[in-house]
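Worksheet: one structure, shown below.
Let's turn to chain A:
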Amino acid sequence: MDKTKTILSAQQVSIGYTSKKDAIAIANGINLNLKAGTLTALIGANGIGKSTLLRTLTGIQNPLAGTVFLNNKDLNSYNATQLAQQLSIVLTESLPPSNLTVFELVALGRQPYTNWLGSLSNDDLASVEKALQLTQIEHLSAKKHFEISDGQLQKVLIARALAQDTPLIILDEPSTHLDVLHKVNLLRLLKTLAHDAGKCILYSTHDLDLALQLSDDIIVMTKDNLVHDSSKNLIANKVFDTLFDDPNIVFDESKNGFVVK
Partner candidate 1 sequence: MKNLFYLFIFTLLAVTGCKNEPAATSATAEKTTNSVRYAKGLQIYKYSGITVVKVTQPWPDAKDGFTYVMQQKGAVVPDSLKKYTVVQVPVKSVVVTSTTHIPSLEMLGVENTLIGFPGTDYISSKKTRALINSGKVKEAGANESLNTEILLDLNPDALVAFGLNSTNKALNTLEQSGMKVLYNGDWTEQSPLGKAEWIKFFGALYGMDDKANELFDKIEKDYNGALALSQKVAKKPTAMAGALYQDQWYMPQGGSWGALFLKDSGANYLWADTEGTGSLGLSFETVLDKAENADVWIGPGQFTSLKEMTDANPHYAQFKSFKNKQVYSYSTKKGATGGLLYFELAPNRPDLILKDLISIFHPEVLPGYQLQFFEKLK
Partner candidate 2 sequence: MQHAKRNSILFIILGICLLVLFVLNISLGSVKIPLQDVFTSLTGGNASKPAWDYIIVNYRLPKAITAMLVGMGLAMGGLLMQTLFRNPLAGPDVLGLSSGASLGVAVVILGSGILPGIAATFFLSSYSIVLASTAGSFVVLLAVLAVAQRLRDTMAILIIGLMFSSFTGAIVSVLTYFSTAEQLQKYTFWALGSLGNLPWNDIFILFVVTVIGLSLSALCIKPLDALLLGERYAKSLGINFKRTRFVIILATSLLTGCITAFAGPVLFVGLVVPHIAKLLFKTSNHKILFWATLLSGGVLVLLCDIFTQLPGSAFVLPINAITSIIGAPVVVSLLISKRKGIFN
């Protein structure tokens, strides 16, 4: 596993929206470099543009300027299937009503590799089994996806992304609805996947303290700029002091967290 391999990078990227008349930029001059085998958290205040950044990085939205590279190739040059084999996502939106079992749901992750009918080969079945094992949900395989708890469903969706066998996994606020125990377990799982399976994992979150403790790197988005560095360096450079606009919320180094004055 080449730990120094760059999976996802951005060069001078501007993100934002285009309306009929002009382009509204949310952030400019973004440069990023995410490597294999790392777990990176994306932190920022509400409304700062985290979702927009994620959408740009996953190709759902086009950058206003600059280029996003996936495996050193322009993101735009991938066709849908190729992209699906390199990048998988985990979202928080609720699933449409259906009768899918946990196994079937995870198996859907194999679609970029299956034939026109979507039939599972032996290799596909093996990948699905492995994904179930890594997330420790084999005992849930036969259950319907609406019969399990939110936390378990979270794991199922991650297993699905794993089954998709992509070097890059991006998660959009995966810990939002979970209690502390589940949050910690989730991050531990992500960390294990990154280090043991060599995945490059990027996730957005509001839980800064846990991110600081369990992630390798953090991307901090503020109004003025975007910083990507290890937790240690970020704290040393006092980046978190200006994270929120409120002077009463202060970052306490000794506590590794925010304190209200």
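Keep in mind that, in the parts below, a residue touches a chain if its C-beta (ideal position, glycine included) is under 8 Å from a C-beta of that chain, and two chains touch if they have at least 3 such contacts; residues count from 1.
If you want to know what made the cut, all candidates are chains of the complex that A comes from, given by their letters.
Just so it is clear, the model here is predicted, and its values are computed rather than measured.
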Touch-positive candidate for chain A in this complex, from 1 or 2: 2
Parts of chain A lying in touch with candidate 2, wherever the complex brings them together: 58, 60, 80-81, 83-85, 87-89, 91, 93, 95-100, 104-105, 108-109, 111-112, 114, 116-119, 144, 146, 164
